[in-house]
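Contents: one structure, followed by commentary.
Every protein chain of the complex appears in place save one, which is left out.
For chain A:
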Amino acid sequence: MYAESTAPSRARPALPARLATATVVLWLTALLATTLPWAGELPLTHLLSAFWTYDPEIYASVLAHFSWAPRVAMAVLIGAAFGVAGAVTQQILGNPLASPTTLGVAAGSQFGITLASLFLPGLLALSPDLPAIAGGLLAIGLVALLTWRLGFSPVTVILAGLVISFFLGAVNMAFLLLKGEWLGNLYIWGAGSLVQSNWQPFSELWPRVLVLSLLMVALIRPLQLLQLGDASASALGARVTWLRGAALLLVVLLCANVVSRVGVIGFTGLAAPVLARLLGARTLRQRLIWSTLIGSGLLLLADALAAWVSDLGDGSLVPTGTTTALIGGPVILLALQRIRNTHHMPGQDSGPSGFLPARRSLTGTAVGLGALLIALLALAMGWSPGLSGWHWTPVAQWGEAWVWRGPRLLAACLAGVALGLAGTLVQRMTRNPMGSPEMLGVSGGAALAMVVVTLAGLDVGRGGQLAAATLGAAVALGLLILLARRHRFAGNQLLLGGLALYVFMDAGLRLVVASGGTQATKLLTWMYGATWLVSETEAVALLLVLLAVGLALLAILRPLTILPLGETAASALGLAVAPARLALLLLAALLTAAATVVIGPLSFIGLVAPHLARVLGQQTVGRQLLVAAMVGAALLAVADYLARIVIYPSQLPAGLLAALVGGVYFLWGLSRHGRD
């Protein structure tokens, strides 16, 4: 009756030997790396006994007991905590890329502490955990709000987490620029340092980690049901919403407790469960156990490396958060290659869609926007604050004013156009309203190149910076193409590849910021889009690039309409899918790179402009492109103008303003939008 083709296998699937082997190798390497610096100083037995005692006569012994041993213990403890938290988060969301870092919890906790140290220092003295927990909850709440109606698909959730991280990061940065003198140390802490001077933090932390982890383990069986999808899980009697909420709360508590003590140690929570899964831990129980072991081993190794680099370097502190991020990037890439079925994960019941079919005429919208744009340009050229109050510059004098106000205004508008176009392309290609060129990693590549130049201490001038940024963007793009070719340039894989690039950028940035000094300030100013650095030739060059790309876009409009129907349908309609995607990808990357050198990598324009175009009733590709470009230009024109006048005679970076305003709109607009 049941004649099936597949051969029956009666053997129970065993845990692959490579899992245990890899874990043992990892731990041995980590232990070796952390004990090696003590080789000439203390015998091994004394080093071991440093965990509970010390000899006050020997300096090395005191050092080992009060600095080295608690640091090792802390690394193991925190690594284990993140391992558990990461594995649980991935199970809750049915998402192989979820982790406290990628969900924005860590950024949220950091944000909470920044706010508290600025406005409520008393609270911080009382308990640093409270603001951290509040911030973490805020971040995860925002992510939930964003993804509630868009469906909890893995990629959408991760993108929402990234958007929230970016946004909270931008707010943090605004505080840094405005009240920098207070927050310098916060940023060293924020980069995640495990340096210890006594056992107190460890003895405070371990009971909390233990209790929270045990609570998570108690939830293991209902959590297993989530693997069957919401419908089946609730049909089996699990209260899915309640369960998700409770488990996420535990994750946030665990993460906030760690972050409030040692700062953001990114990507252990992502790397450990992903590695465990890739090495063959199949069931939730196995994943929890092995993820814990791998997590602690990983962090111990990363911390030992950070300590080494700090010792070898010129005495500047290399935070552990940097080395873990350097490990996290490759792991994401690895996961990307191995985890194929991102399109068919449990929990992805509804695709990310939900745009209203409302349509309005193009002419009306375009004329309205055009008028708005012209009014904005006139305002920005004419109406400005001076030493003796606000005044209009007469039109006759605009020629002279152009030198000061023109290039930056033009460049800002053009960057807005580029980002609006690129954003529409990316969102259409990925069929995801959360996609954006910022997330494509191309901006990240450009930024990374700038970071490298800064780190190397080269003073290359503005031209050199531009060249470096373009090169970085090109390399990032090349990497993306290599990655994406395996997946025939499919959208979600692209976004995830971009995520990995972002991780690298993040690591480099933390390193620079932690090292402090004028270099860091310069880099930050550029990162957040200082338009006043733009010269007239650069603005004109940007204009030419945009004109060329605009012509190319006309040719590719129709393939862009067909592609979102899916690969099968598109090729059935006679479209060569891979070349079309490659062409679109190239165009999007070129646009992004052009915009990034002007406005920095972190504005939300590429995310917001296409979305606004749809809200304005432009649903077809061509119209959306046009209107998104105009919206982008208008938004950045406003940002640039405000950046010039808000704290006159000083200036704010326009990109930062755009990110703040765009972020707020995005949070509000997208959550409200889905509700209709």
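List of remarks:
By definition in this document, a contact is a pair of C-beta atoms (placed from the backbone, for glycine too) under 8 Å apart; a residue touches a chain by one contact, two chains touch by 3 or more; residues count from 1.
By definition in this document, contacts and distances are computed from a predicted model.
Chosen from "Cytochrome c oxidase subunit 1", "L-lactate dehydrogenase complex protein LldE", "Iron ABC transporter substrate-binding protein" or "Response regulator transcription factor", the protein name that UniProt gives for the omitted chain reads "Iron ABC transporter substrate-binding protein". When the omitted chain is restored, the residue from A:V143, A:L162 or A:A238 that touches it is A:A238. Note on the undisplayed chain: of the listed residues A:S49, A:S67 or A:Q227, the one touching it is A:Q227. Only one of A:P13, A:P56 or A:G122 touches the chain withheld from this view, namely A:P13.
Think of the hidden chain as still there; on chain A it touches residues 1-2, 4-6, 8-13, 94, 218-222, 224-225, 227-229, 231-232, 234-239, 282-283, 341, 344-349.
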